[in-house]
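Let's look at subunit A:
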Amino acid sequence: MQSVAQGVPLEHFVMLSMVLFSIGVFGVLSRRNAVLVLMSVELMLNAVSINLVAFAVYTSPSLFVGVIFAIFVITIAAAEVGLALAVILRVFRNRGTANIDEIDSLKW
Partner candidate 1 sequence: MTQGFFDLMAAVVIVGALGVVLVRSAVYAALFLIASLMGVAGIYVLLSVEFLTLVQILIYGGAVTVLVLFALMLTRVRDLRERAADPPQMAGAVLGTLGLLAGFVTVMYETTWPRDNGTITPIAFNDIGQALFNRWAVPFEIASGVLLVALVGAIVIAMHEEGEP
Partner candidate 2 sequence: MHSGYWLIASVGIPLVAALVLLAVPDERHDIVRIFSVGVGAVLFAISVFVFFAYELNRGGQYEFFIRWDWLQNIAFLGPHGISLAFGIDGIAAPMVLLTGIVAFGGVLISWKIEHHNKDFFILFWVLVAGVYGTFEALDLFFFFFFYEVAVLPMYLLIAVWGSSSVFPTFSRTKEYSAMKLTIMLVAASILIFLGIFAVFKEAGQGTFDLQTLYAYHFDPRFQKIVFPLFVIGCGVLAGLWPFHTWSPDGHVSAPTAVSMLHAGVLMKLGAFGIIRLGIQLLPAGASFWMPGLMVLATINVVYGAFAATAQRDFKYMIGYSSVSHMGLVLMGLATMSVIGIQGAVLQMFSHGVMTATFFAMVGSVYDQAHTRDMTLFGGLVHKMPLFVFFFGIAGLASLGLPGLSGFIAEFNVFVGTFQTYPWAAALGIFAAMVTAIYILRMMALALFGPLNERWSGLNEMTILERGTASLMLVFILFMGLWPAPFIDRISETVLRLPGVS
């Protein structure tokens, strides 16, 4: 069957993923709420998946590891979110805040 994306070069996808990744990094660096930091990490992971899939379909379709990898990445990401939220809840219950810059009793 014919793909719908003929004509869009690989670079575009890679560029997109890179931008998305950077935005995610920015989020991690700038956000204060643990949950939002987590969201930013999700963005980064999605960037990774885009990369993987794009490479898979463009350069090595014979052994499309990228796609499989992307599936796993998504899975792990989901699991990560679940676990993280549990921890965040636990922290919130003990300290009454989810603001990561207020959570700095351990330092130096």
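FYI, a contact is a pair of C-beta atoms (placed from the backbone, for glycine too) under 8 Å apart; a residue touches a chain by one contact, two chains touch by 3 or more; residues count from 1.
Criterion applied: all candidates are chains of the complex that A comes from, given by their letters.
Keep in mind that this is a model prediction, so the values were computed, not measured.
Engineer: All of 1 or 2 sit in the same complex as subunit A; which one actually touches it?
Structural biologist: Answer for subunit A among the listed options: 1.
Engineer: Enumerate the contact residues on subunit A facing candidate 1 in the complex.
Structural biologist: Touch list, subunit A to candidate 1: 1, 3-16, 18-27, 29-36, 38-40, 42-43, 46, 49-50, 53-61, 64, 67-68, 70-72, 74-83, 85-90, 92-93, 98, 101.
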